[in-house]
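Working notes for the structure below.
Removed: one protein chain of the complex. Kept in place: all other protein chains.
Coming up: subunit A.
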Amino acid sequence: MKSITAMPHKKQAAMYFTESFVSVMIIGALILISIAVIVLLALLITDIKNKKLW
């Protein structure tokens, strides 16, 4: 069996998550959480306005 280091460069790169994939995942996660905070606050205001909190 070939070792990873003996493989052609292109194939070796494909075995790892790319930097752009990792960056998008992390930045996307932080953006999603921030949106979730805003959505929760908006839902609270809507529920209070419509008297549907409880």
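Here, a residue touches a chain if its C-beta (ideal position, glycine included) is under 8 Å from a C-beta of that chain, and two chains touch if they have at least 3 such contacts; residues count from 1.
As a convention for this text, contacts and distances are computed from a predicted model.
With the options "SSS family transporter", "2-oxoacid:acceptor oxidoreductase subunit alpha", "Energy-coupling factor transport system ATP-binding protein" or "Cytochrome bd-I ubiquinol oxidase subunit 1 apoprotein" in hand, the undepicted chain maps to the protein name "SSS family transporter" (source: UniProt). Hidden from this view is one chain, which touches subunit A at 14-17, 19, 22-23, 25-30, 32-34, 36-37, 39-41, 43-44, 46-47, 52-54.
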